[in-house]
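To start, the structure itself, in structure tokens.
A protein chain is absent from this complex, but the other protein chains hold their places.
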Amino acid sequence: MKKLINAPESAVDEELAGMVAAHGDLIRVIEPNVVVRVDAPRQGKVGVISGGGSGHEPMHGGYVGMGMLDAACPGAVFTSPVPDQMLAATTAVNGGAGVLHIVKNYTGDIMNFELAAEMARAEGIEVSSVVIADDVAVKDSLYTAGRRGVGGTVLAEKIVGAAAEAGADLATVTALCQKVQDNVRSMGMALTSCTVPAAGKPTFELGEDEMEIGIGIHGEPGRTRMKLATADEITEMLAMPILDDLPFRQGDSVLAFVNGMGGTPLMELYIVFNKLSQILKGRGVSIGRSFVGNWITSLEMAGCSITLLRLDDELTRFWDAPVKTPALRWGI
Amino acid sequence: MKKLINAPESAVDEELAGMVAAHGDLIRVIEPNVVVRVDAPRQGKVGVISGGGSGHEPMHGGYVGMGMLDAACPGAVFTSPVPDQMLAATTAVNGGAGVLHIVKNYTGDIMNFELAAEMARAEGIEVSSVVIADDVAVKDSLYTAGRRGVGGTVLAEKIVGAAAEAGADLATVTALCQKVQDNVRSMGMALTSCTVPAAGKPTFELGEDEMEIGIGIHGEPGRTRMKLATADEITEMLAMPILDDLPFRQGDSVLAFVNGMGGTPLMELYIVFNKLSQILKGRGVSIGRSFVGNWITSLEMAGCSITLLRLDDELTRFWDAPVKTPALRWGI
Amino acid sequence: MSGATSISYDDVVAWINTFAATIRAQKDYLTALDSAIGDADHGINMDRGMQAAIAKLPGLPARDVGAAFKSVGMTLVSTVGGASGPLYGTFFLQFGTATAGRESIGVDDVNRALDAAIAGIQRLGKAEAGDKTMLDALLPARDALHAAAESGASLEEALARMAEAAEQGMLATTPLVARKGRASYLGERSAGHQDPGATSSYLLLKAAADTWSGSASGEAPG
Partner (left out) sequence: MSGATSISYDDVVAWINTFAATIRAQKDYLTALDSAIGDADHGINMDRGMQAAIAKLPGLPARDVGAAFKSVGMTLVSTVGGASGPLYGTFFLQFGTATAGRESIGVDDVNRALDAAIAGIQRLGKAEAGDKTMLDALLPARDALHAAAESGASLEEALARMAEAAEQGMLATTPLVARKGRASYLGERSAGHQDPGATSSYLLLKAAADTWSGSASGEAPG
């Protein structure tokens, strides 16, 4: 294992210390490992928090700041945080208008956030939760833990954060988050595995001519392993199930998000975007907004995911609204 | 070789097509492979262009736009672009106030930009050039091609682009670029090699317990190969030669830039930043501005570089000025 | 503990300590199992939690079995995260509720506590037998313990049968296609791998059987 770390046990703590050293104007870190917006709580503003395992950076800590998250709870690498973190986050950002939990649909995340929400309610804080479950690679939700929350989470955090910043109340913010969830679909693939620092070796092994289609963001293997294909073929394999699922229709305008899993050069993401734009054109779907980069990652995994969000004026307006976080910043 | 490409020959072209599909509001691409700001040329504004091999994305194409570059010339992967590109770029962005070429100090880049500058002058365009050579890993410039241009280039492009946007004339913009060069130092290291698409195999091989110290950004091996060390030790190895070289002194304020080589998770960059901030504190150097991310890369190489720029009010102001490019955006 | 019918506070502490030591020893193995069908962290998660849990035991004020279990449960919830944190946390919290205020417990208490613990896990995780989870070790173990208790087996014998059933249940997860947890994303590909959580659950019950056999009431082994 080759990593720029000192020890697996201290990696997340040192990462957070580094984030504060770099972005102390935007964030602070409180016990037990919660990244909080520097000016939280803001009276009368709905708090928006999220969290999940570490290793997906810049998600979530990189999205804490004006116009996006009020706090993020980073767990151990690929491990859902614990309820104490979500409770501390909820308490820290509660400005009296309630707190929204944006939860990715994983067994661990769901259970830990549920426990935290119960505790927060017991303390008199109004809490609502929206579960993001946008990964179309997971089928038959009857026989699975249900669709995973992947790329759509980043979009939800941005859009919902903007609404909360604009003063929307908890019910409105919650409904907006659900609207994002209802209109977003994703799918991902891997060219290589990643290595969890504490595990010390790659989570799975892939042959030099193999790839995994339908992976999540935790280095878990996908549904199918197949021979390596071209970027165009891979883009088709990811885009088609997404387009058919909602389904996206002729005339729709979408936010097209091509995401790198951490170890994929931007060059390759733009090659995928190029093909994706052709596929969308062929379907009569227009690209209203674009988003390309390593925004929700699996450590150093090579691979990509595609996320499409069906836009309307409201979603577009909140996507465009100013944001100022360590990772995402515009308009201010 | 595992890459999200269709063919090595078409990778750069398809990348550029993807960039236009994603960021058509900011950039366009003209023949022969030049990324141009969508509203260039702007009458009376000094044009700022740069260029170099592809594979360092988001540099340079991702930095074309308001407040940064007017055009960028992407060469083949790790290969300096050709004079025709720089000439086309120079012509496309010339608004009558002259054009600055920001050149990284590599034999190829220097010669190709020189040829292009001669051709542009022959066409009556005023051209000045500044060579960025900030890599302290290259010693004894008498016996080498001189220091490489690395991380300092990104900072120069941002700062100089802001000055040009603000209406500074060619002499001022050129002097400012030289000022950045005079006050910036960098050094990098690699945990893994990268693979040039057309070559198909890693440029060098590193053992599971080895690293290269003093690498450039072209997958070229470094000066020393040594046993893998901790993030703290590596940060010391990179920071000390930088600090001693200028030298940076007690009381200095710096822009601290921790850069990933493309395949390094943000988590690790923040761990490096954490240690760097401690080292700077120990030297009495304060961090005026921070910059962390994969901003000048070597394809999917794992590793990092540290760049320190000594700040004054002028440099800080231009660093903070609004910028709107595919990769870097704030203030607008 | 041939003939012993009661489990003391020290026995309980010994169980927890033995389980923590087992997890430490099997950390890489559990993580490797989780690599195959999950995200390669189960051993790491459980080890982090159990180390934190045993660190707190010496500081507990009273020799209250229920309080010890509750401390373990709360510590697991607060330090493990992932799916196993709330689930194992619940296991011990329910064990604690079922044994609150007791200085020692007998086989009937273990029976009731295990019932409550499993019910808690099912309330939270909504999994059933055959879903390829820790329940596939816990459910048959509970049934075996019930049956042994009804048939009048000794505590030692009952615990041995419980552990044996847990082991069988764990092994039987291998051919299953997962329907809950992270492994379910793999669909058919999850078959052919033993479930990590069922494995740690077997280790948990095996640690109980091992610790409580041969230890006379009030005597912690090793």
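Per-chain numbering from 1; labels A, B and C assigned in written order.
Throughout what follows, a contact is a pair of C-beta atoms (placed from the backbone, for glycine too) under 8 Å apart; a residue touches a chain by one contact, two chains touch by 3 or more.
Since the model is a prediction, treat every value here as computed from it, not as a measurement.
K.L.:
Over the full complex, note down every shown chain the hidden chain is touching.
P.N.:
B
K.L.:
Among the options B:75, B:149, B:241 or B:262, which residue touches the chain absent from this view?
P.N.:
B:75
K.L.:
Have a look at B:95, B:221 or B:331 and name the one touching the chain we're not showing.
P.N.:
Result: among the candidates, B:221 touches the missing chain.
K.L.:
With the full complex in mind, choose from B:66, B:196, B:296 or B:309 the residue touching the hidden chain.
P.N.:
Counting the whole complex, the residue in contact with the absent chain is B:196.
K.L.:
Would you indicate which residue among B:7, B:111 or B:171 is in contact with the undisplayed chain?
P.N.:
Selected residue, touching the omitted chain: B:111.
K.L.:
Contact with the hidden chain only, please: which chain B residues?
P.N.:
Interface residues of chain B facing the absent chain: 32, 53, 75-84, 106-108, 111-112, 114-115, 137-140, 143-145, 148, 196, 198-199, 201, 203-204, 214, 216, 218-221, 223.
Keep this in mind: only the chains that are shown with their structure count from here on.
K.L.:
Quick one: report the Å distance separating chain A from chain B, using the average Cα coordinate of each chain.
P.N.:
It comes to 29 Å between the two C-alpha centres.
K.L.:
Using CA atom averages as chain centres, what separation in Å is found between chain A and chain C?
P.N.:
Centres of chain A and chain C (C-alpha means) sit 33 Å apart.
K.L.:
Which residues of chain A are in contact with two or more other chains?
P.N.:
Not one residue of chain A touches more than one other chain, so the list is empty.
K.L.:
Please output the residue numbers of chain C that touch at least 2 other chains, ranges allowed.
P.N.:
none
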